[in-house]
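Yeah, one chain of the complex is gone here, protein chain that is, but the others are all in their spots.
As written, the chain order gives the labels A, B and C, with residue 1 at the start of each chain.
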Amino acid sequence: MRTALVGARIDLAAIVAEVTSPDNGALSLFMGTVRNVNDERSVDGIEYNAYAPMAEREMAQIAREAGDRFGTEHVVIEHRTGFLALGEASVAIAVGHPRRANAMDATRWIVEQLKQRVPIWKLEHYTDGTREWVQHGRGTSSTSSAAAGAVIPESDRASAGVRDA
Amino acid sequence: MRTALVGARIDLAAIVAEVTSPDNGALSLFMGTVRNVNDERSVDGIEYNAYAPMAEREMAQIAREAGDRFGTEHVVIEHRTGFLALGEASVAIAVGHPRRANAMDATRWIVEQLKQRVPIWKLEHYTDGTREWVQHGRGTSSTSSAAAGAVIPESDRASAGVRDA
Amino acid sequence: MITLDVLLFASYADAAGARSVRVSVPDGARVSDVVRAVHTAAPSIALPARPLVAVNHRYALADTAVAASDEVALIPPVAGG
Partner (left out) sequence: MITLDVLLFASYADAAGARSVRVSVPDGARVSDVVRAVHTAAPSIALPARPLVAVNHRYALADTAVAASDEVALIPPVAGG
């Protein structure tokens, strides 16, 4: 089990080797890659910015939770930071498991948790020269925030009300 | 879109490159690997045997159906034949898609279809020197056969009744 | 009559001790007739009640007609992946 924020290109072969074991019958992988279009705007690349110590803590926590929930020690999560060109992998998740359904379920659970809990932000660079911080769900900040709050474990949840805001 | 039966080790990096595109935001991969235990028996390796021309036809058909169903051209399926040692990959499925849920759904759909439709069999070699053809589901032949028949497209289904058998 | 070498795989081939079994069926025979002929010619194969059969690399129905030029195969329960 290993998680990391990385500054250089994700080495998929190394990650696959890490979760490969004769105990496993299945290996599931997911990679997020930089797409040339988002919300109908033409994208040049994305700058990934993380609150590094907290992002690392959350990623490690997600890997541990996935291991407990789906029953495997063979979990690797890597997330890149810095500027990524089109087609480059921003995140890689690998899960080895004796059973294929569990491997795939764990992978999907991890990617959803990661998108909801890990403090990483992306600044999209558009081909017209503009840049914008991506807001998932395209809702207002307050909607996005509430949605995130709803999935963070009760013991670990923020809800700092600003009554006069 | 490419499918193949292969005699040598599956080259994951090459497959990943094939389904990588700036149009995609997600890349989902699945690999089946040879496990050291099956039904509580200790396994040494597995010999994969295919009805090659039909297996190739079915794999190509599954890739096309997945492409139509999930909306992507970025599908690769490779299945190995011959003797595989523990930990080696028997099958690799890769799907690139603009959206992560579709990439993962397509991957899962393909692996399930492949296991139900593609004429490939495995002869497990056990550490005690014995060998046995694996029957998925551990049911009787007739149960397995009925289960397979139920998922093959109506237009493509076998149901050759042997009334006097 | 037409003569066919029906292809066998995996446990079926092992049970028959051969990669194919030759059968003769009447002109106009269907897949079900071929299966019955295989059952008679190679009774050592533990065929299920409704075995999967492929004609020219496609799964076939019991009443699919079979010609001498067809490649017919009995498909044991598949186990790939």
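We adopt the following convention: a contact is a pair of C-beta atoms (placed from the backbone, for glycine too) under 8 Å apart; a residue touches a chain by one contact, two chains touch by 3 or more.
Because the structure is predicted, anything quoted here is derived from the model rather than measured.
**Student:** Taking the complete complex into account, which shown chains does the hidden chain touch?
**Tutor:** Taken over the complete structure, the missing chain's partners among displayed chains are A.
**Student:** Kindly state which of the options A:Arg9, A:Arg41 or A:His136 is in contact with the chain not pictured.
**Tutor:** In the full complex, the listed residue that touches the missing chain is A:His136.
**Student:** Can you work out which residue in A:Val19, A:Val76, A:Ala94 or A:Val111 touches the chain that's missing from view?
**Tutor:** A:Val111
**Student:** State which residues belonging to subunit A touch the missing partner chain.
**Tutor:** Residues touching the hidden chain, for subunit A, are 32, 48-51, 53-55, 57, 79, 90-91, 111, 114-123, 133-137, 140-142, 144-146, 148-149, 152, 156-165.
Assume only the chains that are shown with their structure count from here on.
**Student:** Apart from subunit A, which chains are still tied to one another through touching, counting links that pass through other chains?
**Tutor:** Drop subunit A and the rest stays one piece.
**Student:** Taking mean CA positions as centres, which chain lies farthest from subunit A?
**Tutor:** Comparing chain centres, C lies farthest from subunit A.
**Student:** Quick check: how many Å separate the C-alpha centres of subunit B and subunit C?
**Tutor:** Comparing mean C-alpha positions, subunit C is 23 Å from subunit B.
**Student:** Measure off the straight-line distance from the CA centroid of subunit A to the CA centroid of subunit C, and report it in whole Å.
**Tutor:** Taking the average C-alpha coordinate of subunit A and of subunit C, the gap between them is 51 Å.
**Student:** Which parts of subunit C, given as residue numbers and ranges, touch two or more other chains?
**Tutor:** Answer for subunit C, listing residues that touch two or more other chains: 81.
**Student:** Among all residues of subunit B, which ones touch two or more of the remaining chains?
**Tutor:** 32, 111
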